[in-house]
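With one protein chain removed, the remaining protein chains of the complex are shown where they sit.
Presenting chain A:
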Amino acid sequence: MIGLVHFLTVAAIVFAIGLYGVLSKRTIVGILMSIELMLNAVNINLIAFSRFITPEVLTGQIFAIFTITVAAAEVAVGMAMIFRVYYDRNTVHAARLDEMRW
């Protein structure tokens, strides 16, 4: 019997993989991809809770829709920033973009 716990487990694993990617990738494109993984894990959680805890209302699915909206906006702006940084600095390596480091 597949229940809430199974879906939450998958989401937790995907979130941790995304967390690892955000903290360890060298290029900012890879970091952005890992952020998408984390957002997807959150969406799985929201929909699983909506299905198993409150199946008669769709609040979780509404939340997931807005999460997807924000994720799409985030990717658009993030990729634009990456293009800009690449145009100006000619690199997408996070370690070389350290002008603002104190």
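Here is the rule we go by: a contact is a pair of C-beta atoms (placed from the backbone, for glycine too) under 8 Å apart; a residue touches a chain by one contact, two chains touch by 3 or more; residues count from 1.
Going forward, contacts and distances are computed from a predicted model.
Determine which name in "Aspartate carbamoyltransferase", "Dihydroorotase", "NADH-quinone oxidoreductase subunit J" or "TRAP transporter large permease protein" the UniProt entry assigns to the undisplayed chain of the complex.
"NADH-quinone oxidoreductase subunit J"
Since one chain has been left out of the picture, which residues of chain A touch it in the full complex?
Missing-chain contacts on chain A: residues 1-10, 12-21, 23-27, 29-30, 32-34, 36-37, 40, 43-44, 47-48, 50-58, 61-62, 64-66, 68-77, 79-84, 86, 91-92.
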